[in-house]
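Only one protein chain is missing from this complex, and each of the others stays in its spot.
Chain naming follows the written order as A and B, and within any one chain the residues start at number 1.
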Amino acid sequence: MRDNQDQIAVSGAPSPALDDTPARLRFRDDAPFESPIAPLADFLAGGNFAAVRIEPGEDAHELVPHFDRLKLVEIAFPKFRDGRGYSSAAVLRQAGFTGEIRAAGDVLVDQIGFMRRVGFDSFAPNKPLDPKVVKATLDRYPYVYMKAADGKVPVWALRHG
Amino acid sequence: MPRILTGNRLETGDVLWWHGHCWSTQISDAVEIGAEGEALLAGLIAAERINDPTFIEVTGEPGAFVPTTTRERVRASGPSVRADLARGSLSVEAI
Partner (left out) sequence: MYRYDQYDQAIVDARVAEFKDQVGRRLRNEITEDQFKPLRLMNGLYLQLHAYMLRVAIPYGTLSGTQMRMLAHIARTYDRDYGHFTTRQNIQYNWIKLEQFSDLLDDLSKVEMHAFQTSGNCIRNISSDQFAGAAADEIADPRPYAELLRQWSTLHPEFSFLPRKFKIAVIASDSDRAAIQLHDIGLQLYRNAAGMLGFRVYVGGGMGRTPIIGKVVREFIPVGQFLSYSEAILRVYNRHGRRDNIYKARIKILVTELGIEEFTRQVEAEWATLEPLGLDAPQAEYDRIIAQFADPAYEIGAPDTIDLSDPDFKLWVDQNVHAHKQPGYAIATISLKPKSGIPGDASSAQMDVIADLADKYAHDEIRVTHSQNLVLAHVKKADLYAMWQALAAADLATPNLDLVTDIIACPGMDYCTLANARSIPIAQKIAAKFENSISEQRDIGELKIKVSGCINGCGHHHAGHIGILGVDKKGEEAYQLLLGGSGAEDASLAKILGPGFDENGIIDAVDKLIAFYRSARSAPTERFLDTYRRLGAAPFKEAVYA
């Protein structure tokens, strides 16, 4: 077995099971939303759902006209190295979605910081996260270089007031 | 063709060969691995203290095994272009 460094394909990994239990880590004040989470196709076909699941290859833009009836978007991470879900969350927040965005599946504690920045506010990882490490991760960086959905002030704004 | 077991130490990246009950940084210490190898390898992979444990084919006699591929000979000796950095039990000339 030779170390191929970073050269391993990620797509084709099985998606995490739809998780209807309350998320294990949540950064919202409102009550957790408990309801069936529909696959995107079912949601768009007009079912009465308030929660939807986005797979890595699916287009988050398709949800934009439906924000008014959506409480929760669950974004799947079948493999942690598949970074498409980060853009899905960013797209939703930039389009004005204020509901819950949950990262589900192969979610590791070392990605939590990035995920919070792009707009995830709840997490349903396959394996439980160590709360101490989560806290350390989220408190790690005193500054950020660029703007993102979390609204943190980028360094260039601190420099120039 | 005989096979031996090799890997890299997690903490240091050192190239290692299985010496029978422990690891050595010298290929001259490598032992031939028989049927017990699969269980040994599975245990190493699970323990995750040795990176990329794998079997490689060699020629020659115990104490003087030479890997059959150039890559593994380089790995056993050192860069072929820096004889001064050679590891010891396989010379760059053998690459």
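Criterion: a residue touches a chain if its C-beta (ideal position, glycine included) is under 8 Å from a C-beta of that chain, and two chains touch if they have at least 3 such contacts.
Computed from a prediction, not measured in an experiment: that's the story for all the values here.
The missing chain lies against chain A, touching residues 2-12, 56, 59, 80-84, 86-88, 90-91, 94-95, 108, 110-111, 113-115, 117-118, 130, 133, 136-137, 140-148, 154-160.
In the full complex, chain B touches the omitted chain through residues 8, 10-15, 48-49, 51-52, 68-71, 74-75, 78-82, 85.
The rule is simple: only the chains that are shown with their structure count from here on.
Our note on geometry: chain A versus chain B, Cα centroid distance of 43 Å, whole angstroms.
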